[in-house]
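Of the protein chains in this complex, all but one are displayed in their positions.
In order of appearance the chains are A and B, and numbering begins at 1 in each one.
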Amino acid sequence: MITPAVDVQLVLDLLGIFVFALSGGLVGVRARLDLFGVAVLAWVAGLGGGIIRDVLLGATPPVGIYDPRYLGTVLVSGLLVFAFHGRYVELRSSRPRLRLDRISASVKVLDALGLSVFAVVGAMKALDLGAPALACVLVGVITAVGGGMLRDVIVGQIPEVLRRELYAVPALIGATVVVVADRADLLNLWVVWAAVLLVFTIRMTAVRYDLNAPTSLTTGERA
Amino acid sequence: MITPAVDVQLVLDLLGIFVFALSGGLVGVRARLDLFGVAVLAWVAGLGGGIIRDVLLGATPPVGIYDPRYLGTVLVSGLLVFAFHGRYVELRSSRPRLRLDRISASVKVLDALGLSVFAVVGAMKALDLGAPALACVLVGVITAVGGGMLRDVIVGQIPEVLRRELYAVPALIGATVVVVADRADLLNLWVVWAAVLLVFTIRMTAVRYDLNAPTSLTTGERA
Partner (left out) sequence: MITPAVDVQLVLDLLGIFVFALSGGLVGVRARLDLFGVAVLAWVAGLGGGIIRDVLLGATPPVGIYDPRYLGTVLVSGLLVFAFHGRYVELRSSRPRLRLDRISASVKVLDALGLSVFAVVGAMKALDLGAPALACVLVGVITAVGGGMLRDVIVGQIPEVLRRELYAVPALIGATVVVVADRADLLNLWVVWAAVLLVFTIRMTAVRYDLNAPTSLTTGERA
């Protein structure tokens, strides 16, 4: 890993944590959790994927439980959602349907951003720790998807990643690009950013055009 | 860590495990689980927080999967709930509402006891293993809250800790007291017990006066 990439890794990591924590906070507010619950969901969504990543790689204690920059980012994110959402409700309490639709759309965009940076950063950290190539790809996907899955399971929902539009596939592609580039000695800043952009573009295209992975029952219902 | 504190740590740990396992067993009985399910929920609630703690700190295998004192405590606790609850139902089957209310109250007190000792013991173990100060505080909270969260998620409920009265905040305060005292070279038996008492008092005050952390939707509904 070249030196400048480490700084990019930190910046990307903080960006992904921030936006994923926002999505976690929003889910927490919708589940009618209290301030602490919203903060926990922000933490789980923002840092849960990275904590699973570090535990799987044996990098304990995970940065997600002690790095002040990460914890501070999550805390600010959770408080923003809590404060912003409260005011938002006051302003628009007469149009609850519109409000919920907008929140739902925000969650999708934030998820796409978090997904992109986490897949790339997760794979990069696994490469740094010398894990096998296949492990690096899977760790990238798990980093990207794990926080959101924990977030949904905690509030009793089947994880969105398992049933909605193409979600983990772009993460898989992005992590693979990073790992292949590393093995080919071609990993640099441009590749990193390109991989992030690639994941985001695929994911948002899936959201925009409502592209879904095939489901078995859909096939059956057509028959 | 001074030597006598190690014994206190064991005693506190066993006490916390016992009462948390009782709460887990009660939740298991209410979820109509069989004897094995009740034992598993007792184990998850009693030792789950400590197992997460040890995994996060890299202290594997976690004591929660092999220490006979811990496993024996959980087993006795689960069997007590199973046997006691069965007789209790026979005696009072004509007044199911009263019975469930009493169980609910018991769970709250047991939870408060477990919460207090786990927050303090969790932080102490992290200090022993030389983790960063912030990690020690978070590990204390996770130890205190993790078992109960796993217990609730397994039976399909949104974790009580995320939506009810002030729950994790006292754990956060207690763990912080222990870590600050350690950094100031002031950690001794009195501080340990005072921290446990502090957490328990705050928590029971919250239960008694139904103190809640603020929720975002409540604010909105008032507007």
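Heads up, the rule we're going with is that a contact is a pair of C-beta atoms (placed from the backbone, for glycine too) under 8 Å apart; a residue touches a chain by one contact, two chains touch by 3 or more.
Keep in mind that what you see is a predicted model, and the values were worked out from it rather than measured.
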Item to check | Among B:11, B:35 or B:186, the residue in touch with the chain that has been omitted | outcome: B:35
Next on the checklist: So one chain is hidden, and I want to know which residue out of B:133, B:155 or B:180 touches that hidden chain in the complete assembly.
Outcome noted: B:155
Checklist outcome for this item: Out of B:10, B:71, B:134 or B:194, only one touches the absent chain, namely B:71
Checklist entry - So which bits of chain B touch the chain we can't see? => result 28-29, 31-38, 40-41, 51, 55, 58, 60-62, 65-68, 71, 81-82, 85-86, 89-90, 93, 153-156
Checklist entry - Since one chain has been left out of the picture, which residues of chain A touch it in the full complex? => result 55-58, 131-132, 134-135, 138-139, 142, 149, 153, 156-159, 161-164, 166-169, 212-217, 219-220, 223
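Here is the rule we go by: only the chains that are shown with their structure count from here on.
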Item to check | chain A and chain B: spacing of chain centres that average the CA atoms, whole Å | outcome: 30
